[in-house]
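Quick notes on the structure that follows.
Left out: one protein chain. Kept in place: all the others.
To keep things simple, chains are lettered A, B, C, D and E as they appear, and every chain counts its residues starting from 1.
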Amino acid sequence: MPRIKNNDPSVFIGCESNYGEAKVVMFGAPFDGTSSYRPGSRFAGSAIRNESYGIETYSPYLEKDLADFPVFDAGELDLPIGNACEALERIEEAVSEIISDSKIPLMIGGEHLVTLGSVRALAKKYPDLNIVHFDAHSDLRDDYLGEKLSHATIIRRCHELIKGNVYQFGIRSMTKEEDLWARENVVQRKYDFKTLDETISRLRGKPVYLTIDLDVLDPSIFPGTGTPEPGGVSFADLISAIHRTVDLDMVGCDVNELAPHYDNSGVSTIVACKVIRELILSII
Amino acid sequence: MPRIKNNDPSVFIGCESNYGEAKVVMFGAPFDGTSSYRPGSRFAGSAIRNESYGIETYSPYLEKDLADFPVFDAGELDLPIGNACEALERIEEAVSEIISDSKIPLMIGGEHLVTLGSVRALAKKYPDLNIVHFDAHSDLRDDYLGEKLSHATIIRRCHELIKGNVYQFGIRSMTKEEDLWARENVVQRKYDFKTLDETISRLRGKPVYLTIDLDVLDPSIFPGTGTPEPGGVSFADLISAIHRTVDLDMVGCDVNELAPHYDNSGVSTIVACKVIRELILSII
Amino acid sequence: MPRIKNNDPSVFIGCESNYGEAKVVMFGAPFDGTSSYRPGSRFAGSAIRNESYGIETYSPYLEKDLADFPVFDAGELDLPIGNACEALERIEEAVSEIISDSKIPLMIGGEHLVTLGSVRALAKKYPDLNIVHFDAHSDLRDDYLGEKLSHATIIRRCHELIKGNVYQFGIRSMTKEEDLWARENVVQRKYDFKTLDETISRLRGKPVYLTIDLDVLDPSIFPGTGTPEPGGVSFADLISAIHRTVDLDMVGCDVNELAPHYDNSGVSTIVACKVIRELILSII
Amino acid sequence: MPRIKNNDPSVFIGCESNYGEAKVVMFGAPFDGTSSYRPGSRFAGSAIRNESYGIETYSPYLEKDLADFPVFDAGELDLPIGNACEALERIEEAVSEIISDSKIPLMIGGEHLVTLGSVRALAKKYPDLNIVHFDAHSDLRDDYLGEKLSHATIIRRCHELIKGNVYQFGIRSMTKEEDLWARENVVQRKYDFKTLDETISRLRGKPVYLTIDLDVLDPSIFPGTGTPEPGGVSFADLISAIHRTVDLDMVGCDVNELAPHYDNSGVSTIVACKVIRELILSII
Amino acid sequence: MPRIKNNDPSVFIGCESNYGEAKVVMFGAPFDGTSSYRPGSRFAGSAIRNESYGIETYSPYLEKDLADFPVFDAGELDLPIGNACEALERIEEAVSEIISDSKIPLMIGGEHLVTLGSVRALAKKYPDLNIVHFDAHSDLRDDYLGEKLSHATIIRRCHELIKGNVYQFGIRSMTKEEDLWARENVVQRKYDFKTLDETISRLRGKPVYLTIDLDVLDPSIFPGTGTPEPGGVSFADLISAIHRTVDLDMVGCDVNELAPHYDNSGVSTIVACKVIRELILSII
Partner (left out) sequence: MPRIKNNDPSVFIGCESNYGEAKVVMFGAPFDGTSSYRPGSRFAGSAIRNESYGIETYSPYLEKDLADFPVFDAGELDLPIGNACEALERIEEAVSEIISDSKIPLMIGGEHLVTLGSVRALAKKYPDLNIVHFDAHSDLRDDYLGEKLSHATIIRRCHELIKGNVYQFGIRSMTKEEDLWARENVVQRKYDFKTLDETISRLRGKPVYLTIDLDVLDPSIFPGTGTPEPGGVSFADLISAIHRTVDLDMVGCDVNELAPHYDNSGVSTIVACKVIRELILSII
């Protein structure tokens, strides 16, 4: 009697390739140790896999089917609780292995800090790496209550690593200091994706990492997150922005900050599932 | 001492006519036996009546008042649990009685499969029946895990009955096979109601059944449903589409797939109540 | 060992001035005794202060920071439970004191009836007071189930006090009688803020009281309220309308009808916090 | 086509007699205007009727079936919101009618204050009325924040009316003043029902009113109430106490303080339904 | 890069043996098609595996560790939605395979009807099979609204199969007819486990199937179930009863009726996990 393979909760729907044949490798990074407001994003990967069987593998937007492409879902990394340094090292190690095999890593957070582990690995391989960043928060503080490694400083840390090639969209929350600093140091589009096409043209042919903090969405459609910020983009806006990244030379990406416990209706988790489906079908 | 008639939870607000004088007859079809993802739509009718006292009977959109029109609310049908065939027969019987008395049936689901009972009765009376279908899902599978009668196959079954006169709006989830089949066999508008006016013109003077799966709405405003699909229409879009159906020769209609337990805020149930109010005021 | 002043839940974030130096005085009016559908707005003030530490003090919309302006948060008034007359007297007394010191009162409801206490105080000082009213409901009944003082009659009562200078926006629920009466007696814009600029021009230089019933927002973004009404304005619409009031001579304002228990996700409370931040930064 | 009588939410399960033949008359008193902590008991009657179809009509404890006894469920009284005096008058009037027809009134609160309306009617007919009171709170304050009519003063008001024949059980929350006053003026058993048999012996042959504040139950089994008090009695304890009252000459009774919104699991409402079933089967 | 095996949600904690070496084989039966009150037990198996990582593998009660015993978790059976006959056949087939390999099947429901599939398989192998049944409901109806196969008739169906050797414990809800029938036909202990030791002595050496409907527990500790019944046994009572079954010759067992959505706190799922741990350690 073999294990029954019916709606296997350890694998995202339609992502049943083995590692060897896969072009995209998905894995979870269940860390939320620096969440300042409401923790819980560590449960995102598990919730996403479990609920992914509530959506179809087929995208009517792209007229493509997840089942037709080779994606490997490696499961959840084993990250230490409450130790950000060690967690980032393990993420870096995993991403290094994936990219050394010429595959595209797709990381499911966790809090936004996990992006740093991934970017460290990619910045070594691609010294001219660019980051396209969808978020409600600019995450550009130099430190947060004295800490250098935090969900509120993550893009600042990335900025240091990659010499500034940061393009932000959807931003609508920050301190005064972050706002002033951003004007000098990054390309930031507030509230929406209006200038995304320009950025995509500019980045054509260059290696790009896409990091999606799902709280870029309006909390009407995505209440299940640690720091909800009213005034965000719609689901259609986000999906459309993701579809446009097909013209980028994407070398890695992540989707983070789903905290499923805060949305009893389950809609936030389904939103994350569809974002991941559209993202995979756009980058593959 | 008579029964107190204050906010009577067995009747939708403002629908206190008797059967004889009524032009519209409302009834519930509490069946959700084939729900594949999250069951619970069987509780919709009861929740809708109970919460209907939280809205007004007056529509500012139409400048009409439910209290001024003769509507009879018959209550909830007695349907067997877990027996789809028998449930459909009882629905067909109830609808047959209503239409033989020249009244318009308005059925409150239940899962979408209940529509089939209603369409069977109407297709007998109107061999040239047309279906206008608002939904997130195309519901056009030939079978679902081997079952011919399912919420996922319901429009395919209707299509067989009425020789194909199916017009779909708001569709955004399906399998690849359904998408291909739909192109050959039905008129399908994805995501929105942009082509509704054309369809209405085309159907003028012909008998029309309107079936509204409330998950056509975006889950931001309607999370309380079995299979929420982000990227849907707004409440204003749906109301406006309903208002436009005033030009159709509507011989029956239904509103289905509210699953009230999944929305603790109660908003989804209120949405259903207002949809029903606007629908009645549009068809009467 | 002094009291620790870390995220003090008795004060809204950034509102730490003393009374003497303050230009705006914020206080809570925890009364919901006439709520007809779902009570609980009495808990709004406490929830708002507690969760205000989840937002930033800086507004990217206005490029201003709450921390840079003198605002005093007086806490919650001590109001009797279930005694509307007495509650209104205590509110009137508090507002009278604030305006006699030439400060602007910002009241946090409670149900909408609390506005009457505030308007009574202001109408004495400003006989030509005007009311700008954002709401889903017109609140223009003469009585509600026989009661003259109710959340459903509050604007009618104000109208009597100030001889009719009432400008309503976003209204989408009322009885037929209210709709007819409104056409003769107030300036009412249904559903949105399209005519707000006209009103602002017309009121320039005149004393204005702004009362915001948060249920003017669509329940997709604000489910946590006693009487949710689908079809409302978006958060961006409301914020933009508030920003435009900067051209008014605002002598008082309130924000009411958050009922935090009905939104387990916490988003409604965060929405209220951001509305208050933008409102303070607009009027100061 | 008649109204369908399937699980009619306007009537408690098994209580389908007409008024004339009934020995017990059940009605709801949906008033919660003086609730100091968490309102919502106004929704109890409606929730109880709706969910009563989740229990059986048969009691294995008593080996009796609700369907075998004549009980009339009159529905919910029409009570003014936020006007305690008027609400109490309407309750008194309803109870007076029921007892003048030699039937036993069973009132479903609402908050505990509604008991006063019922006791006023009964004290007129039975000047030697006794009250047996199950509750977590002694409700013996002379006034609450200045108000004489409140859920916190209700038993003190009754005590004045009936010259002191008050027997309390399960009490575990009070002020110091109430505790001292109780020692002089009432018979009070704290925490449990240990002395109930003595009281029943003492009251044999005398007219008794039983008032059950459901928060006498431990909040582990009954979280859905305005003022939960840990350390209460178990469901088995309460049912057993109710069964013992069969030896009393019960002339009226009530069950109050269910606030269904605070218990998403629905268990509190089911508890109330079973308490009502056992109570009816004990007094009939 | 292999699949990461960290807290694998497709396997119950500590049950990582392969089929060959296993003595106990656990599998899920996600069927809830005949639930009459509140569906959702189909999600139990998935929730149980996911949350099992919140408990320890070690039982201090038994001083045994799940990690030390060979248990295979086969995952969730693929059962048709809304087709009870077919679902029961597939369960029977799975159980037949397990017992033909001389292993003990431990089935995780699903609604209680799934037990019939398992008992059919076992009754073929053991014509003298006995059933020990822990439940709040006697499940002894001959039919339920005309249906022979239902969660309310399941033990009656089993009784027919095994010629009556049914021993029930904890029963506290039934119709009058069921109560009368039970007195003639089964051994039934109401409310508790007081006579369990007698039954165990009597059954020594005979093949026994243990079926645990988790609603035997009081809903204070187990609210997450379709038909909660106040007045149940405590967790300590249930665990102790399970431990006593070590003296039985157990040939199969099941644990059913967790409906995780009704308990937002997650406690009900944890309760189920600990019951399963103690059950495995008792039968192995």
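Simple rule for what comes next: a contact is a pair of C-beta atoms (placed from the backbone, for glycine too) under 8 Å apart; a residue touches a chain by one contact, two chains touch by 3 or more.
All values derive from a computational prediction rather than experimental measurement.
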Left-out chain, listing which of the shown chains it touches: A, C, D, E
Touching residue (missing chain; options D:Met174, D:Val187 or D:Leu203): D:Met174
Residue touching the undisplayed chain, where the options are E:Tyr19, E:Tyr58 or E:Tyr191: E:Tyr58
Hidden partner chain, touching residue among A:Gly14, A:Gly40 or A:Pro105: A:Gly40
Subunit C, residues in touch with the chain not shown (by the definition above): 1-10, 19, 25, 27, 46, 49-50, 72, 74-78, 94, 97-98, 101, 264
Touching residues on subunit D - with respect to the absent chain: 37-38, 171-176, 179, 190, 218-221, 223-224, 227-231, 262-264
Subunit E residues touching the omitted chain (full complex): 53-58, 60, 63, 65, 218, 220-221, 235-236, 239, 264-267, 270-271, 274
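Convention: only the chains that are shown with their structure count from here on.
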Rotation in the CA alignment of subunit C with subunit E, degrees, nearest 5: 180
Which listed pair, A-C, B-D or B-E, duplicates the contacts of C-D in over half of its pairs: B-E
Inter-centroid spacing, subunit E versus subunit D (mean Cα positions, whole Å): 38
Residue numbers of subunit A (touch at least two other chains): 218, 220-221, 264
Chain contact topology (line, ring, star, complete or other): other
